[in-house]
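A single protein chain has been omitted from the complex, and every remaining protein chain is retained in its original position.
Naming follows writing order (A and B), and every chain is counted from residue 1.
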Amino acid sequence: MNLSQIVQYGLAGITVGSIYAITAIGFNIIYATTGVINFAQGEFLIVGAMTAISLSRIAPLPVAILGAVLITTVLGGLIEIVFIRPVKHASVLRLIVITIGLSILIREAMLHVWDEKVRSLPYFTGTPVSTVTILGAHISPQILWVLGVSAVIVVALTLFFRFTRTGRAMRACSDDRMAARLCGINDRWMVTLSFMLSAGIGAFAGCVISPVTQTQYDMGAPLAIKGFTVAIVGGLGNSMGAVAAGLFLGLLEALVMSQFATAYKDVVAIVVLLLILIFRPSGLFTRSDVSALRTV
Amino acid sequence: MRTRVAAILVVSVVVLGLVLSPGCKKSPTGTAPEAAAAEPIKVGAILAVTGPASFLGAPEKKTLEMFVEQINQAGGASGHKIELLIKDSGAKPENAISMAKQLIDEEKVLAIIGPSTSGETMAIKNICEEGKTILLSCAAAETIVNPVANQVFKTPQKDSDAARRIFEVMKDAGITKIGVITSNAGFGIAGGQQLQKLAPEYGVTIAISETYDKQETDLTGVLTKLKGAEVEAVVNWSIVPAQSLVAKNMRQIALDVPLFQSHGFGNIKYVEAGGEAANGTIFPCGRLLVADVLPDGHPQKKVLVKYKNDYESRYKEDASTFGGHAYDALLILTEAIKKAGSVEPEQVREAIENLQGVVGTGGVFNFSAQDHNGLDKDAFEVLTVKDGKFVVYEP
Partner (left out) sequence: MMRLRIYYPVIAGVLVIVTLHLVLAAADATYYMTQITMSAYYALVVIGLCLLMGYAGQISLGHAGFFAIGGYTVAVLTTYNLATHRSAPLVARCHSLGLLVEWQDLYGREILSFSPWVAFGAALLLTAIIALVIGMPVIRLKGHYLAMATLGFGLIVYRIALGTPILGQADGISNVPPFPLFDGLQVNGRAPFRVQNYYIAWTVVLTAVVLSLNLVHSRVGRALRSIHENEEAAHSLGVNTYRYKLAVFILSALFAAIGGALLTHYNGSVGPSEATVMKSVRYVAVVAVGGMANLWGVLLMGVLLNFLSLRGVFGTFDDAVFGGILIGMMILAPQGLLRASGVRAIVSRLAGRSHG
């Protein structure tokens, strides 16, 4: 393999890796505030993309995307208020099962609202055939958008959680909810806010990747599975870790693909997930604090 | 504890009784049988209306409902009104099995149209054979009609014929080294096998052959591998959404060789999804997609134009070749009833085997006791995409 082939594989890896990374970011917000892994996160991406596609017929693209993000944000909040908040004595497991049920319901609702056809948003810059050349290899400019948007979101989130009062309040809730409440933080609204934030970011992510992956009503679940695999590998709650883990997994898959039959590519992610869960559940990029995660 | 268990058992018996009582039977679509001269006939359909094969089942359902209405308004099939019973299997073979048994044992239908996918069809092939019920499948696998089961027929064209048409074009164009990528769905795997088998006959070498997951969101990795093998053309055998993805990804990584697709590319929406990347794609297909530009004397033109216009005006969406397979199935059934002059199952079945020259959307059907598909190479037209439209391919 010459250099340009290697770089091309690398770019292919970064392409899928960026998709995984941007999906994973949303998981961390809800996890950070409530400890729940939101299986419906993938659906937020698809709802956002589908809404944007519908809106783009009556409005220019940036307006459509903004509208879709707002609508999905509100949807995320409503879902939390209707389905998550009323659950008393909520064990983390019960909430996870609820999010699984939610992902199914949202998916079926999307089927009935939008039907089964495949759609996509137009490319943000350029056309389906435009390409950027790097070191003799080629990549679509939309992927650069995905990477760019991921970076911006991660930076914004880091600043939000560290420097704003609301962000710090949300982190307080995840550390110790009772203590946070005693400090006067309205923990129930923090949870709602975390869902809204995850939904909005998910919707934006869905819009950005839509030209690349195309959008179909049942794409939420596979995206979610890859997304939380990456989130766990990077360390739950660690957004930068999620991006790093996403790119890592994408490159790993590209490596496997270059040497073996493509059919084994999908097993890579699952095997990595299982290995991480068994040997280093806190993730590759987070300090290990294992006792909370294992039993005797 | 005991009373609670007893309560559970009473509830269960009551519920089961309610569910099983005759009033609960579901009879979905189809026109209600009127007091006609001849008694109505029941035709069942098992379609993947929802689920991973909904792009097959949804148009098939719409097509059947529309066609049955047209037939019944014209007086029925040889005077028999058709009662259509559609079951949504969600592309799950176990549902197809249960629904097939329902249609055969309970509803005692004359024939079953569908299922939409090969996996489901293979699961109910033996059931229909033993249940002596005609099965007109809308799925593509060769194993459906090989070995031949007396009751089982299929309407989609043969994968091997599609491969042959592709290779013929390649031979003419002097292409000898190709890369093949297929999805891991049944359709993709079957197509890949046919390509492997037939390539040597046309002097084509398959330098590299890879399978990808049908839900793949990006194919640049696989295509990079093909680029490394320096192929002269790429053949992609899959269904949506991979078809549009391949076209775009190829151009994005500057793999500028001809792209051949399978007859799964049968909907203008896939061209739209691919944008300008879809231009130049070459694929064999039923003539439905170019119905308007066929010469007026072409045997299929009338049927195709009528179906296309009816479907598009009624459902406000583009017609696809998949809905056409269901149309052909019902057409074959009604022609067989006409030929047999009766609705007695065995006579109708035999009549199907003797049908010749039935003009459908997928091609002109000629059945026999050994050929339960009835289509050959000429059922396909080689098409290409020019300026975002389907046109007939000219070398």
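We adopt the following convention: contacts are C-beta pairs under 8 Å (C-beta built on N, C-alpha and C of every residue); 3 or more make two chains touch, one makes a residue touch a chain.
Note that this is a predicted model, so its numbers are computed, not measured.
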Using the definition of touch stated at the top, determine which of A:Leu3, A:Ala59, A:Val74 or A:Val97 touches the missing chain. A:Val97
Pick out the residues on chain B that sit against the missing chain. 1-2, 4-6, 8-9, 11-13, 15-17, 19-20, 26, 28, 49-50, 87-95, 97-99, 101-102, 105-106, 118-119, 122-123, 125-127, 129-131, 141, 143, 147-149, 184-186, 188-189, 211
Omitted-chain footprint on chain A covers residues 36-37, 83, 86-89, 91-98, 100-105, 107-109, 111-112, 221, 225, 228-229, 232, 263-264, 266-267, 270-271, 273-274, 277-278, 281, 293-296
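Rule of thumb we're sticking to: only the chains that are shown with their structure count from here on.
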What is the distance, in whole Å, between the centres of chain A and chain B, each centre taken as the mean of its C-alpha atoms? 36
So in the complex, the part of chain A that touches chain B is made up of which residues? 1, 5, 8-9, 11-13, 15-16, 19, 111, 115-120, 127-131, 133, 137-140, 209, 212-214, 216, 218-219, 222-223, 253-254, 257-258, 261-263, 265-266
Complex contacts: residues of chain B adjacent to chain A: 50, 52, 54-55, 58, 181, 184, 210-213, 215, 217-218, 220-222, 224-225, 227-228, 240-241, 244-245, 247-248, 251-254, 269-270, 273-277
